[in-house]
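Take a look at the structure below.
Missing here is one protein chain; the remaining ones are kept as they sit in the complex.
To keep things simple, chains are lettered A and B as they appear, and every chain counts its residues starting from 1.
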Amino acid sequence: MGHSTSIEEVKKHVKTYYMVFGALMVLTVVTVAIAYLHLSIIPALILALFVATIKGSLVACYFMHLISEKNMVYLTLGITMLFFVFMIGIFIFAYYGQEGVYVVP
Amino acid sequence: MDIPYTVEERPDTGLNNAKLGIWLFLASEVMLFGGLFSAYIFLRIGAPEWPGTMAGQTFATSFEVLNVPIGTFNTFVLIASSVTMVMSWASLMMKDFKKYKLYMGLTILLALAFLVVKGFEYGGKFSAGMFPSESTFLAIYFTLTGLHGLHVIGGIVVNAYFWGPGAKMWETDPDRFTNRIEIAGLYWHFVDLVWIFLFPTIYLL
Partner (left out) sequence: MADSEKDHGHHHEESFIRKYVFSTDHKVIGIQYGITSLLFLLFGFVLMMMMRWQLAYPGEPMPLIGWMFGESTMPDGVMLPEFYNQLGAMHGTIMVFLGIVPLAVGAFGNYVVPLQIGAPDMAFPKLNMASYWVFFLGGVTMLISFWVPGGAAKAGWTSYPPLANIETTGQTMWLIGMIFLITSSLLGAVNFITTIIQLRAPGLTFMRMPFFVWAQLVTSFLLLLAFPPLEAAGVLQLMDRVADTSFFMPTGLVVSGEVMNLSGGGSPLLWQHLFWFLAHPEVYVLILPAMGIVGEIIANNTRKPLWGYKSLVYSVIFLGFMSFIVWAHHMYITGMGTAISTFFQLTTMIISIPSVIILSALFLSLWGGSIRFTTPMLFALGFLPMFGIGGLTGLPLGLAPPDIHLHDTYYVIGHFHYVVAPGTIIAMFAGIYYWYPKATGRKMSDMLGKVHFWGTIITMNGIFMPMFIQGMAGVSRRLYDGGQLYDLAEPVLHWNEFMSISAWLLGLFQLPFIWNFFYSIKKGEKVDDNVWEATTLEWTATTSPPLGHGNFEVLPQVYRGPYEYSVPGAASDFIPQNDPEEHQSVAEEA
């Protein structure tokens, strides 16, 4: 977000911020509502993470302006997310790979 | 000799130094919380029951242990503070310093409100005999929210500086000051983002 951004453009941004604010509020209610459905763990997990990811993306894209960021930032975050996924993925893999551990349905 | 690209953007990267610096810092924060979430997952899938027995009682779901309405309220508070934070930056972009002071002040107040609510939540747990040593669930709850709370405190300190003494820079170097608020904002939104994932994974699952 450079300083070439004009005041009119910023005013447009402000509108977006309030729309995102509304969406985040609604999605928070949705998250809690899902929890009261008492789903079993796997669908509950998938739904909760799905909603949280949407909320997180809204914050990152609009409040943090990630939607119009420079390639160097995308590159850095891309590498980071890759290692983040590796770490969580391999941890789960490593847990179930242990000898004598069975998947509890 | 001045250090280049402290305010203006380097042509080939399109970034100033502080912007790249804060994103790198946030990348390391992603890995910090990533490590904690991995630990949580690793322990959770290994647990025979969750949240399990603590302080003499056995619980079947997390939201019997934790107070979901309070957690939800705090989520609203933190999201609202993110909005006021981005509005304080937008006010500076529109050269409206008074509005900046208002929105930044609101951000700080909302952050304090978050901590006060959290404090009551902790207090309630402690008085019920629920300490981190009671169970893995509580250990994770206190460690993750505690570390997040430290990040909130860090954000309050930074924002309070830019609301008070640091705001003098608006007179001398408004461009640079606007940059600084954007950088502080990026950090603050990240703290919000972490909570967006913490809340469902700890309170609701």
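Rule of thumb we're sticking to: a residue touches a chain if its C-beta (ideal position, glycine included) is under 8 Å from a C-beta of that chain, and two chains touch if they have at least 3 such contacts.
Predicted, not measured: the structure shown is a model, and the values here were computed from it.
Here the missing chain is touched by one residue of A:S40, A:S68 or A:Q98, and it is A:Q98.
Residues of chain B that touch the chain left out of the display are 1-6, 10, 13, 15-17, 20-21, 24-25, 27-29, 31-36, 38-39, 42-43, 46-47, 52, 54, 131-136, 139, 142-143, 147, 169. If you put the missing chain back, the residues of chain A touching it would be 72, 79-80, 83, 86-87, 90-91, 93-94, 97-101.
To be clear about the criterion, only the chains that are shown with their structure count from here on.
Those residues of chain A whose C-beta lies close enough to touch chain B in the complex are 1-3, 5, 7, 10-11, 13-14, 17-18, 20-21, 24-25, 28-29, 31-32, 34-35, 38, 41, 44-45, 48-49, 51-52, 55-56, 59-60, 63-64, 70-73, 76-77, 79-81, 83-84, 87-88, 91-92, 95-96, 101. Across the interface of their complex, chain A is touched by residues 9, 13-15, 19-20, 23-24, 27, 30-31, 34-35, 37-38, 41-42, 45-46, 61, 63, 68, 72, 75-76, 79-80, 82-83, 85-87, 90, 93-95, 175, 178, 182, 185-186, 189-190, 192-193, 196-197, 199-201, 203-205 of chain B.
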